[in-house]
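Have a look at the structure that comes next, please.
One chain of protein is taken out of this complex; the other chains stay put.
Let's turn to subunit A:
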Amino acid sequence: MDQFTINLFFVGSSFALYIGIAIWARAGSTSEFYAAGRGVHPVTNGMATAADWMSAASFISMAGLIAFTGYDNSSYLMGWTGGYVLLALLLAPYLRKFGKFTVSEFIGDRFYSQTARIVAVVCLIVASTTYVIGQMTGVGVAFGRFLEVENTTGLLIGACVVFAYAVFGGMKGVTYTQVAQYVVLITAYTIPAIFISLQLTGNPVPGLGLFGNDVASGEPLLTKLNQIVTELGFNSYTSSNADTLNMVLFTLSLMIGTAGLPHVIMRFFTVPKVSDARWSAGWALVFIALLYITAPAVGAMARLNITEMMWPNGGVNGGAVAVEQIEKDPKYDWMHTWQKTGLLNWEDKNGDGKIQYYNDKNADMETLASEKGWAGNELTKFNRDILVLANPEIANLPGWVIGLVAAGGLAAALSTAAGLLLAISSAVSHDLIKGAIKPSISEKGELLSARLAMAVAIGVATYLGLNPPGFAAQTVALAFGLAAASIFPALMMGIFSTRVNNTGAVAGMLAGLVVTLVYIFLHKGWFFIPDTNSFTDADPLLGTIKSTSFGAIGAAVNFAVAYTVTGMTKETPQVIKDLVESVRIPRGAGAAQDH
C-alpha cells in the first residue's frame, strides 16, 4: 500500500467515526444544540474541552514555531496553559452559577444593558472569526499534504469538510465526537514523538528525552542542538534572544485570551454543578498538558533531525547534502511530497550540486560563506506549519504513523473550527437575533439563522485564510489578543466588582477591542488584506511590542476606561449588586435557564 492510500485510510476511518457519533447523538432542541443538556461528567467535559481547545495552532503549528526559535517561543506553552488557571479561579465556577447559555448573556444581564450584550457579541464574533482564519491555515496545510495537492486547493476542500461537519450537530453531538477526536489527536501526537525520542535519546517519554542525553554523542540533547545550530549562524536554541517586555506581554495576552474565548468558556456551562466546573478546568488542563509537555520535545528533536539531514556528513566541515542525494535517497522523499504543497522549497543558488542550509541574515556567517563559496541559504522555504506533519516522515517512521498524524492534525483543526463556528452561530442567532433584533423568532428560525451564520463565518475565514496574516499559531495568537482585550476584563469586572456599571462596561469593551484591532490592522494589514499595513512586527509602532502581544495592553485600556467611565456615571442598581452577590455563592445553582 502506498502512503497516499494509508493516509486516506486513516483520515477516512477517523472521519467515519466522528460522523457516526454525531448522527448517534444528534441535537434536537435549541437547548441541546447549545449546551448538550448539561449531563456531561467533568472528566468527559475536560477531554472534550481539550479537543475543542487544541486546534491546528497547538497540533500543527506550535512545535514548528518552537523548533525554529527555541526558548523565545516558550510563550505559547506557558500562555496557552496558564490561561486555564485564570479560567478555573476567576471565571468558570461563577459563570456556571449564573446559569445561562452564552458569555454575552452574562454580560448583558450583569451590566443590565442590551447594548452591552450586543457589544459582547461583536467582540466574540471578531475574536472567533480571526481564530477560524488560523484554523483554516492549518486545515489547508493538512489537506494539502494528505491529498498531495497545492495548499490553496487543500484549503478549499478543507473548508467544505469543516462546514459540513459543523452543521451536522450541536454541542451534544460535538461533545462525544470531541472525546473521540481527543483520543485520535493525542495518540497521533504522542506516538511519533515516542519513536523519535527513542531514536535520539533512548528515553520513551519525549518530555524527559528533551532533557536527556543524545545517544549518538553522549552529550545532552540540547547541548548538541545548540552547538549545531549556532555553527550555522542561528541563535542558540536555549538562550533568551527576544525582547523580555514583548515576551511577558505576549505570554500574558495568550493567558487572558484563553480565559476570554467563548468556545472554551461555553464548555463550563455544560457541567452539572459549580463544583464540577472547578474540576472540569483541571481535567481539561490535564488532557491539554499531555500534548503541551510533549510539544517542546517534538520541536527540539525535529530541529535536530532536519539540521542533521541538511548536513549529513557531520556539520559544516563535512559538507552539505547533495542535490543528487535529495533526488535519489528515499530518506529525502518527504522533501518532494512537501514541495508539491508549495510550502517547502530549495534551490542550488551557487550551482555546486549541494544545498547549504544556514542563516544568511547573520553577518558573522559572511566570511565563512565567501570562503566556502556559498551564495545564501539554499533551503529557500520551510513553512513552520509543516513541521509536525512532516516530522514522522523526516524521522523515517513507518507509513501508518504518518497516516495517523494526518488524521490527528485534521481532528485538531476540525474540532476547534466546529466549536468556534458553534460559538459564532449561537452569538448571531441566540444573542443578536433572538436576544435583540427579533425576540419572537421560532425555534426553527433560530436554528436556521445559526447555520447561515456558520456559512458566512467559514466563507470569510476561508477567503482570508488564502492569504493568512501569519502561521496558524500566530494568527490564532491575534484572536487571543482580541479576546483578552475585550471579553476577559468585562467578565472579571462583572464578577469581582459590584461597582462597574453598564456604561463603564460598554465603554471598556469598545475601547479594548478597537485599540487592539487597530494595532493589529496597522501591523498585519487592514482586515488582514496584505500590503495595507503601515508597520511590521519586526519594527512595531510602540517600542518592541508586537501586534500579537498587544492584547494585554488592550485589556489594561479596557479596565482603565471601564472604571473611569463608571466613576462618572450613575451607580449600579441594588438588584444587580444582589445578582453579583448570588453569582459568588455556589448554593442555588439550578439548571441553566433560557430566556
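Definition applied: contacts are C-beta pairs under 8 Å (C-beta built on N, C-alpha and C of every residue); 3 or more make two chains touch, one makes a residue touch a chain; residues count from 1.
Here is the rule we go by: contacts and distances are computed from a predicted model.
Engineer: The chain dropped from view, which UniProt name applies: "Membrane protein", "ABC transporter permease", "Zinc protease" or "Probable tRNA sulfurtransferase"?
Structural biologist: This omitted chain is identified in its UniProt record as "Membrane protein".
Engineer: Looking at A:282, A:342 or A:525, which makes contact with the chain not pictured?
Structural biologist: A:282
Engineer: Just checking the interface: what residues of subunit A touch the absent partner chain?
Structural biologist: Spelled out for subunit A, the touching residues are 71, 74, 77-78, 81-82, 84-85, 88-90, 93, 207, 210-213, 219-224, 226, 238, 240, 244, 247-248, 251-252, 255, 273-275, 278-279, 281-282, 285-286, 289, 292-293, 296, 581, 584-589.
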